[in-house]
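Of the protein chains in this complex, one is absent; all others appear in place.
Per-chain residue numbering starts at 1, and chain names A, B and C are given in the order in which the chains are listed.
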Amino acid sequence: MSQGQTAEEFRAELRDWLEANCPQEMRDGGMTEDGICWGGKNWVFTSEAQKQWLERCAAKGYTVPTWPKDCGGAALNREQEKIFTEEMGRINARSPLESFGIWMLGPALLHFGTQEQKTHYLPPIARGEVRWCQGYSEPGAGSDLANVQTHGADKGDHWLVNGQKIWTSYADQADQIFALVRTDREAKKHLGISFLLIDMEDAGVETRPIKMISGISPFCETFFTDVKVPKANIVGTENRGWDVAKYLLTHEREMISGGGAGLSGGGRSLGAVLTDTLDTLDATLRADAMRCEIDALAIGLTLERYKDQAEAGQGAGDASAMLKYMGTELNKQRHEIMMTAGGSAALEWDGDVGNRAGDWLRTKANSIEGGTSEVMLSIVSRRVLGLPA
Amino acid sequence: MSQGQTAEEFRAELRDWLEANCPQEMRDGGMTEDGICWGGKNWVFTSEAQKQWLERCAAKGYTVPTWPKDCGGAALNREQEKIFTEEMGRINARSPLESFGIWMLGPALLHFGTQEQKTHYLPPIARGEVRWCQGYSEPGAGSDLANVQTHGADKGDHWLVNGQKIWTSYADQADQIFALVRTDREAKKHLGISFLLIDMEDAGVETRPIKMISGISPFCETFFTDVKVPKANIVGTENRGWDVAKYLLTHEREMISGGGAGLSGGGRSLGAVLTDTLDTLDATLRADAMRCEIDALAIGLTLERYKDQAEAGQGAGDASAMLKYMGTELNKQRHEIMMTAGGSAALEWDGDVGNRAGDWLRTKANSIEGGTSEVMLSIVSRRVLGLPA
Amino acid sequence: MSKLVLTEEETMLADMARGFLDGAAPVTAFRKLRDAGETHDAKLWKEMADMGWAGVLVPEDAGGSDMGFAAANVLAGEMGKTLVMSPFLSTAVMAATALRQVSDARAKDALAKIASGDVTYALAIDEGIKHDPDATTMEAKADGNGFRLSGKKTFVVDGAMADRLLVLAKTENGLTLFDIPADRAGIAREKSNMIDARDAAKIDFSNVEATGDDVLGQVDDAMSVLKPALQAGQAALAAEMAGLTAGAFDMTVGYLKERKQFGTEIGRFQALQHRAAHLWCETEVTASAILNAGRMMDNDPENADLAVSLAKAKATSTAILAVQEGVQMHGGIGMTDAFDMGFYMKRARVGAEWLGDFSYHAEKVAALRGF
Partner (left out) sequence: MSKLVLTEEETMLADMARGFLDGAAPVTAFRKLRDAGETHDAKLWKEMADMGWAGVLVPEDAGGSDMGFAAANVLAGEMGKTLVMSPFLSTAVMAATALRQVSDARAKDALAKIASGDVTYALAIDEGIKHDPDATTMEAKADGNGFRLSGKKTFVVDGAMADRLLVLAKTENGLTLFDIPADRAGIAREKSNMIDARDAAKIDFSNVEATGDDVLGQVDDAMSVLKPALQAGQAALAAEMAGLTAGAFDMTVGYLKERKQFGTEIGRFQALQHRAAHLWCETEVTASAILNAGRMMDNDPENADLAVSLAKAKATSTAILAVQEGVQMHGGIGMTDAFDMGFYMKRARVGAEWLGDFSYHAEKVAALRGF
């Protein structure tokens, strides 16, 4: 695909490529927990097709289609990205790779990283060779993310890091962690934090999964004991890591808002999902499903609108809190409705309607992780509406 | 009816009396704004039947069935009162008399008044001869009811009252007003207020109706300019009027919570009201109606439960805030649903479905007057749940 | 598909409209009309026509500005903010869209008169208390070369003042849409006393004559003309309600910042903050649905059904929430007639009902989404 290509030329070429390269088994749209390819050194492909699909996409830059080419992407513009999403959706293709590297660290490095950091860290992410996790929250801090106690003592060429993180998603399977570390204890809360990159195999890094109510352990506690982190492993400026974190939180919000509910890319109608298991829907269930469907469509359009605005140079800024709040609350509601429609079959772990209960319980974390709904509403209240704090 | 009567004897006797004495025209259950008899010196009966019904009930003490006999009541106990409500409901009888004297001043005098005050003020209320209104709120104070600026200067045998009240219901038609007046400007906010009884015909009392969004003017502004109020006209102790007001607010809450929604005494099913005008209800409308009906029944039972508890000596106390909040929010919702069911006919003032729009707009004040829903929730939060202020 | 951002032209149009309406038609102007019992401001409508608003959907060769549906929605939104009373929706949006479906000289002439502001229209569609064009029972009996119309229509918005009526009636093999003058013999109009203080009428048709020329489009095929018109109206009404929501919301947030109680601004109370923030989120989401409806109608009108019903349903629920919160957060003052919030609440209720209520459009969304 060349810069001079028209949209329709791009679409035709892409369609041909997908037809030739996307394995049949990867055309089930599977975005269940089991269908996702997370990549990383320890990754075990669930099938040869999954491996092939990742490799072929990575070669074209299609795991991170909007990233620059020297960072492993395909440098698609917004219009091409829309076409890419549409064409992937048309054949129901699975995403070739998902990861915190793609969602979180990538955007941070693209914005704050040096050119050297970009070309060093991003291509392995794009190829699914290195899996990252996020180290923000700490025990007891909850929504107060800037309340960072993990400390990095300045030792000249490195920081000596001690402390503990919690809710580090899949830390037990990750190769690297990006973490907020307090590097100046004298400064004000938000001004003494640095954004550091740490290898999970470094001496002194330990991790322990946390079992959740859904029965799985997507989160861990991660402990740092005298871990040496080279000075080069910082993103952005020393003690200004909060800027990076804030920027990333915005990304995370948009991701969580749409991801779970399958809002971008024309997710399946809730009503259609319900009528899979029930012949008729009672008035209250049908009414709930209609309201939820209306909200899902409107929120999905809002995600699109914000992306279009971003391309037009208007960042979402604090309004991303709205996306996060609305998307996650909707997703919780959607799963409540699906549980009701699933009846007694949904009350079993891995019953006749799959792991519906596990998925339902998983959604309860949506409005907590990445900033609670209450924090999102406070952000809107103060920063968007200008109400007094 | 004698003290020794059994419940069934009382019921039989009452049924006979109602059969003989309740005029046919008064058996339409009419609790619309037009059907209510408010009494007072200026009252114009809408029919001879209305007058007869009031007089006959007053003679038996049935306008205030639970009040003592020397105060104009029938001294019914809780069991008899339930039977009274049931039998009135059975023949769909209108209430013979409604007034702020019955709802508000009566309970206050029965609790805080001297024996002389009780026998002086209460019988005329019971007979519908004197109509009272309430002077609590002041301009700008809003929910902060204790923020009383209306001042009573001590002049030995009387107070000289100056100031302004707002939201004085039907003050333009009332004969007397019970008002909160600041009688000690030095004391703390809640400790310098007295509860005074003032004649609306006194020199210096003026009143002006406020037109509401529903098109009617049930409220007024009331102005006091050098009004002389005799020292005898105080309920309770000087400067402790807030105790009386608080006690009355509890009564008001219970009244507002149940009154509008017709919750006590088996109000008509919302669904049945809706199917008067629509053959079938859409899923969302039917679901809303079902939820509202369930809440109405449960809140109605809660009113009953609290009355039963009161008889057993357990006052509702701060929990009355719950009744007020739940009842008024329900009533607003109920009228939203009725507006939807009324379609375009409900969008006209006095259209084919009566004054449904006016009633709907009137309900919007329910969650503001007598303490807003927000104040009610704060009361529950602090005083019932003990959350920190 | 075009992007879900306002174009530069649309932003300019909105700014221009706001500037004009703040001067010519603020809420105080609405109050004056209401107090005087007036339901139409002829001078204002003429000015709007001069600015090209009456002809927003009229082709340029018929003297219109032909700005498209998204632009019409922008104008409707700005009018909504200050409760502007005008025949914009019935005439400039719905009648014009209906007439555009027909390419004959008569229709072109009618469009020209709409664009110039010389003729106003009302749609006489509904007969029962709920919007339901398919349930039409009014008959247009064949009579020689023409028809005789008999029956009753209700909730005809702008029906008391309109010069012409688009009337939906049953003919032998379907429904037919007639375009007739409102003063034709046999038509009796009774103005309803509406809570939003606007024009709506009950209209009685008693053996009213209509010729074949009065038929708009084809006999027995009203919907190919009427359906696009109703969709345009539904989307513009959704936009108006979003404007109304914005108006009520701005008043409310302003009040939260300024009103003091218990010694502090009430906007400092977190419970109110979160409710206001939630409401703002709903308005943002609603805005997307409305923008999308305009884009779909302009670019892919055949497939705009879902977008339009989504917009109307979402705008309705958001507006109802906004006025409820508006009144409650203002407390007693919000309940008084002297304060404007009540106007917003009443208009929101009428807007919620007109051209299909929440349930009506939610059912359409459900059907289009397969349940």
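One rule holds in what follows: contacts are C-beta pairs under 8 Å (C-beta built on N, C-alpha and C of every residue); 3 or more make two chains touch, one makes a residue touch a chain.
These figures come from a predicted structure and were not determined experimentally.
So there's a chain missing from this view; which of the remaining chains does it actually touch?
A, B, C
Would you mind spotting which of A:A74, A:A171 or A:A365 touches the chain that isn't drawn?
If we include the chain that is not displayed, A:A365 is the one touching it.
Can you tell me which of B:I210, B:L274, B:L347 or B:A365 touches the chain that was removed from the display?
Reading the full complex, the residue touching the unseen chain is B:L274.
Since one chain has been left out of the picture, which residues of chain B touch it in the full complex?
Against the left-out chain, chain B lists 269-272, 274-275, 281, 286-287, 289-291, 293-295, 297-299, 301-302, 304-305, 308-309, 311-312, 314, 319, 322, 325-326, 374, 376-378, 380-382, 384-389.
In the full complex, which residues of chain C touch the absent chain?
Chain C touches the missing chain through residues 269-271, 273-274.
Tell me, which residues in chain A touch the chain that this view leaves out?
Residues of chain A in contact with the hidden chain: 137, 141-144, 166-167, 210-213, 215, 277-278, 282-285, 332, 336, 339-340, 342-352, 357, 360-361, 364-365, 367-369, 372-374, 377.
Methods note: only the chains that are shown with their structure count from here on.
If you average the Cα atoms of chain B and of chain C to get two centres, how far apart are those centres in Å?
Chain centroid spacing, chain B to chain C, equals 41 Å.
Using CA atom averages as chain centres, what separation in Å is found between chain A and chain B?
Taking the average C-alpha coordinate of chain A and of chain B, the gap between them is 56 Å.
Which positions in chain B touch two or more other chains at once?
In chain B, the residues touching two or more other chains are 283-284.
Multi-chain contacts in chain C: which residues touch at least two other chains?
In chain C, the residues touching two or more other chains are 362-363.
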